[in-house]
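Sharing a structure here in structure tokens format.
Omission of a single protein chain aside, the complex is shown with its protein chains in their original locations.
Here is chain A:
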Amino acid sequence: MSLLSVQDLAVSFGPTRVLEGVSFDIAEGEVLGVVGESGSGKSMTALAIMGLLPIGGRAAGRITFQDRDLLTLPERAMQRLRGDSVAMIFQEPMSSLNPVLTIGEQIAEVLRRHRGMRRRDAHAEAVSLLKLVEIAAAERRVDEYPHQLSGGMRQRAMIAIALACRPKLLIADEPTTALDATVQAGILDLLRGLRRELGMAVLLITHDLGVVSDICERVVVMYAGRVAEAGPAGRIFEQPAHPYTRALLAAIPRLEGPIGDLPAIPGVVPSPADFPKGCRFAPRCAHARPACEVAPPVLRALPSGTEAACIRAEEVS
């Protein structure tokens, strides 16, 4: 029984479909990585789950969370869910906190809203949450404003806000991308530890495959608004079936072995207005055949243990 089940999710802005046929499940306590380049639709998927699509965005399909379809849930019920059983942290810790409210207030208001805590209790709980995310001198920091905190501390504060109500599912949209490398490692360690401690499921969105191999159990690789490949993290890293996954993995610099040119993927992700008719990766794919451009390939299970949307997956891997 999965905690969250996304089935055939499509998101469109007017006539433009930025996302289609996206399906995946997250079990309780599982960490699922969603990987892809900018423009692959990772963030749109997350915002669709939260019911926070930008103005003009429409989602279709089915998003089931604890037996409820989030896409048909009234806004009031969604509000009670957000920040309580589903929480989200964002890429930019610098701009994601409100500059005119103290850190403590921004944590406490979630507790007052969802837990009906009184002001004083919520403030005390905010301090312990700051301690939970390993912020030093939490008693002092709780009354400070975002501009008095460093980038890494702000992201920790964001995590504290998200964890305030002990969510069943935490959606983390590129939580370390905007941070320094040393700070990144700290935040990832923290997320990994908290996941174990609190037993929550995590949907981790990233373009960094290193992060994925680090903490994810299963991976969904997205390309141009569709799922290219999905499967257990180990299988995907050992034996990728989709040419796009292979190209992504090949583009990771390695410490061992000779230093050479990294094989970059030629071209860029097409914009939603001119997505190709068939396989969307075909124009950039080294293995493409004329058949690839006829119809979009379906996601199918492969003997290697993953699912891939590629008609030539067996030959490629």
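Methods note: a contact is a pair of C-beta atoms (placed from the backbone, for glycine too) under 8 Å apart; a residue touches a chain by one contact, two chains touch by 3 or more; residues count from 1.
Convention: contacts and distances are computed from a predicted model.
One chain of this complex is left out of the view, and of "Acyl carrier protein", "Isoprenyl transferase", "Peptide ABC transporter" or "Lipid-transfer protein", the protein name its UniProt record gives is "Peptide ABC transporter". Among A:E109, A:E174 or A:E307, only A:E109 touches the chain that is left out of the view.
Touch with the chain that is not drawn comes from one residue among A:L52, A:A137, A:A250 or A:A295, which is A:L52. Set against the missing chain, the residues A:R58, A:R80, A:R118 or A:R196 yield one that touches it, A:R80. Across A:P99, A:G116 or A:P253, the residue that sits in touch with the chain not pictured is A:P99.
Counting the whole complex, the residues of chain A in touch with the unshown chain are 50, 52, 79-84, 87-88, 90, 92, 95-102, 109-110, 113-114, 145, 147-148, 158, 161.
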